[in-house]
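With one protein chain withheld, the remaining protein chains of the complex are depicted in position.
Note that the chains are named A, B and C in the order they appear, and that numbering of residues resets to 1 at the start of each chain.
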Amino acid sequence: MSEHSKSSPLKMYFGIWITLLLCTYITYKAAFVELGQYNAAVALGIATLKATLVALFFMHVWHASEKLTKLVVIVALFFLLLLLGLSMSDYATRLWS
Amino acid sequence: MSMPTTIPQPVERENYLNKEYGVWSWLLTTDHKRIALLYLVSITFFFFVGGFFALLMRLELLTPAGDLVQADTYNKLFTMHGMIMVFFFLIPSIPAVLGNFLVPLMVGARDLAFPRINLLSWYLYIIGGVMMMHCMLTGGVDTGWTFYAPFSTNFTNTKIVEAGLAIFVAGFSSILTGLNFVVTIHRMRAPGMTWSRLPLFIWAHYATSIIQLLGTPVIAVTIVLVAAERALHLGIFDPKLGGDPVLFQHLFWFYSHPAVYIMILPAMGVVTEIIACFSRKRIFGYSFVAFSSIAIAVFGFLVWAHHMFVAGISIYSALVFSFLSYAVAVPSAIKVFNWTATLYKGSIHYDAPMLYAFGFLGLFTMGGLTGLFLAALGINVHVTDTYFIVAHFHYIMVGGAVMGYLGGMHFWWPKISGRLYPEGWARLAALIVFIGFNLTFFPQFLLGYMGMPRRYYDYSHMPEFQVLNVLSTAGATVLGVGYLLPMVYFLWSMRYGKPASDNPWNAAGLEWKTASPPPTFNFDEEPVVTWEAYNYEELDAPHKREVPVAR
Amino acid sequence: MLNNFPLWPEQASTMAGHVDALYIFLLIVTGMMTLLIFTCLIFFAARFRHRPGVRAEQIEGSIPLEITWSVIPFIVFMVIFVWGAAVYFKERTPPSGAAEVYVVAKQWMWKLEHAEGQREINELHVPVGRDVKMIMTSQDVIHSFFVPAFRMKQDVLPGRYTVAWFRATKPGVYHLFCAEYCGTQHSGMVGSVVVMQPAQYEAWMNGGSTGPLSATGEKLFAELGCSTCHRADAQGRGPNLQGVFGKPVQLEDGRTVTADENYVRECILDPGGKRVKGFQPIMPTFQGLVSEEQLNALVAYIKSISADNSGAVGKTIKATAGTAAPSVQIQSSTQPKAQTNAQPNGSQVQ
Partner (left out) sequence: MPDSTLVGLHHEEQHHPELLHHFAEPQQQRDAASLGMWVFLATEVMFFGGLFCAYLIYRRWYFGDFGAASKTLNATLGATNTAVLICSSLTVVLAVWAAKTARRTLLLVSLGITLLLGLAFLGIKGVEYKDKFVEHHVPGASFSFDKVPLPGHPGQYANPRHAQIFFSLYFIMTGLHALHMIIGLGLFLWLLIMAWKGRFTPEYNTPVEIGGLYWHFVDIIWIYLFPLLYLIDRHP
């Protein structure tokens, strides 16, 4: 938080903002193109990109913050994946025989 | 609530108890020690309510026929017993009372990081508790503490939404406690208090907080789903609408399995402190005990579906969860062995806290080892949903966690109240609890393997189960007496107990370096730590104890 | 031997021995562990009790020891895990050719229907020495079918089938419990499993039946109009159902699934969900139009028209007498005698 970067971060903020808007536009358009199973991949991929940008630059995970913040983020995502992954493991294998 | 304010303070020194008087000085306090006492009073209340229900259940089961209460009533009894004991007694017990009191003292801070949030957390607990009591008095709930869908969402006509909301609110209280601990442990340690110098009690609470923070929200949202489905007739878990009732179980146990470690980890922390103090030794394998707490917290999230082996999950998934359940048992094993090894070449004293710690060791080991039976897929099929399960978890939760809690209460009572409890009575109570406990719950293992299903109020079709049930009921009354005793002599000692010195056990740990009871801001001057944890080689044995033995 | 021990449940199925063996192994292992730990505790507590002038010896810890007591328990755990898993897979895989019983659970009773058409309530009659497969579903909430003497338990869920099986080894009457809490009379949802000698069983079997379940299903198949589309001559608008059961089915979306009980059930209740390749989606849903019992009958019928050339498919108890349990002889006519007094739910007592 005690970031003392000399140059003003405004340029970066606006850059990220434009990127995010562009991404939104791309997801929106891509959804109407037939990509088969890749539709979902594209949509989620872009969403993840956007979320990462927000977290890293708007929430300052990248720059100013110390390791602990990163750790908290990683731990939260890890446990989220555990929840999703392990419960899916049941549903994905129910029909095996 | 104003009860503790009536303690006369012969000691003139100003401390957190005598600094201010009056109801509001308690209800609006932000002092973590006063909040701990508020919690103490409230969880004790809920413990006795839950225990009262347990006694009624045991009385009903005295005879095979359902003669004392109706089926409905019995179903509500075990539901409210389970919910109250889990959510309103055991989960807050050690963290919110002893943890609240001791975490800042042990790390050398003046208070928790967010004192107001701490107070808010108590109020949330009370709001949840009042809702629970209201729900109970106006009809109760009859789903079992597990709320399984679709019974809870579409069939029962009891007050699911209200009970759910009560647990939701209490859950936030638990989250906030965990949040406060994590931030305090990270940010508020006294100079020199490095991570490797933290008492293992703190490590245990740190691990507990991780679970509270990452597990509780999942049950919160699950309760939201159940309430929404029930109140608004949405289709989420209802198979009639294409939903999957097993999904509810996944979400429920994703929290509720880790929650059992919320209950046991703090007790492990307490026992570690007690064993070190009363064998006058540094704990054997400090870093292994510390990291096994974290390992339990993390692995604890990987095993939830071991409650669902016959629920209709994929057998391959069952395989994975069984394997992982064994993985989580390893760090528990490490702890048990390290505690045992700590006794080696110690200089062991048998004061009441140590007796409770011994009780904990034995009963937790037995409860844990029977957990291994349950995690074995082949055996689980036979014993799941029988009294074997009931026995397993009471061994850990009552034999383990409650023993640990009582041990901790005795150990830190001089610090909390500034008075000594009567040692003789305390040893007697420990013995009674131990005997009563085993009498109550050991027969249930046998019952369970013989096939007695749980949540049965009437077993007149199988009268062969009666003998063991009678033993169990007899044990429960003994146990009840065992629990009443400390309640009585703790109250007694607040007025008549001998004043305690600052460090009556000659224990290591920052909390003993301040006055008993501590001043409002814990330390008169900020402590600077230059020694390792458990530096018992520098401390003498407890002074010839001037503890009066009540005759 | 164990059966005379009053604190031990009776062993009356082939699984019971496997489960008990593992249980005894665990008792021994954990017993030894408990003994070891308790001995250490008590010995240390006595030997190293506080003596004036004797100070504790500070010991930091020992990495080799830590490794020993993590690795050895882990190895022991793995033995238990593998053994447990082996028993579980036996418990969970019904042998082919088992006799079939359809179970419908509801608050608070068990409705059981043999493939031959016998219906029972809260009582299940089976012959000794025969594999019996239970195909179970619930009309309302979750229940659980539990027979302690067979060491067998399986939750019974609304909206789908779950399967369990056993082979009784000893004639007698055994407890049947509902083990999953299901509401007010959960503890009243009990019954018994009557295991009989084959000859007695035969006599009981002939006591009353509406004809085999598959025959009921056949009737329904015509009444509900299924047969207008599903014709045996491949001319219908729907697939010919002969020989479908137990075989892989190519779906419209490219997947291949095995046509088991749950698949057939889903086809009837939710035809849109898994559609057979090459057919129009015209099959109407029968959700709400057929009861659980009728569904079972339809499933049994569809199974029966696939049974001729597939050994993997369940058969009626009689048809399998020779194959599944060679040691047991049952002589009987292949057609159960039709009885006029067949109430749908009259449980039959010897």
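To be clear about the criterion, a contact is a pair of C-beta atoms (placed from the backbone, for glycine too) under 8 Å apart; a residue touches a chain by one contact, two chains touch by 3 or more.
These numbers come from a predicted model, not from an experiment.
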Quick one: jot down which shown chains the absent chain touches. A, B, C
Chain not shown: contacting residue from B:Ala71, B:Met85 or B:Ala113: B:Ala113
Since one chain has been left out of the picture, which residues of chain B touch it in the full complex? 109-117, 120, 172, 175-176, 179, 182-183, 186-188, 213-218, 220-222, 224-225, 228-229, 232-236, 240-244, 247, 250-251, 254, 521, 526
Where the missing chain touches chain A, by residue: 1-2, 9-10, 13-14, 16-17, 20-21, 24-25, 27-28, 31-35, 39-40, 43-44, 46-47, 50-51, 54-55, 58-59, 65, 68-69, 72-73, 75-77, 79-80, 83-84, 87-88, 91
Go through chain C and note every residue touching the omitted chain. 252, 270, 272-273, 280-281, 285, 287
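We take it that only the chains that are shown with their structure count from here on.
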So the centre of each chain is just the mean of its C-alpha atoms; given that, what is the distance between chain A and chain C in Å? 45
Check: chain A positions touching at least 2 other chains come out as none
Give me the residues of chain B that touch two or more other chains. 246
Residues of chain A defined as touching chain B within the complex: 68, 75-76, 79, 82-83, 86-87, 89-94, 96
Which residues of chain B touch chain A in their complex? 186, 210, 214, 218, 246-247, 250-251, 254, 301-302, 304-305, 313-314, 316-317, 320-321
Give the list of chain C residues in touch with chain B in this complex. 7-9, 18-19, 22-23, 26, 30, 33-34, 37-38, 40-41, 44-45, 48-51, 54-62, 65-66, 69-70, 73-74, 77-78, 80-81, 83-92, 107, 140-142, 144, 146, 148-149, 151-155, 157-160, 162, 175, 177-188, 190, 270
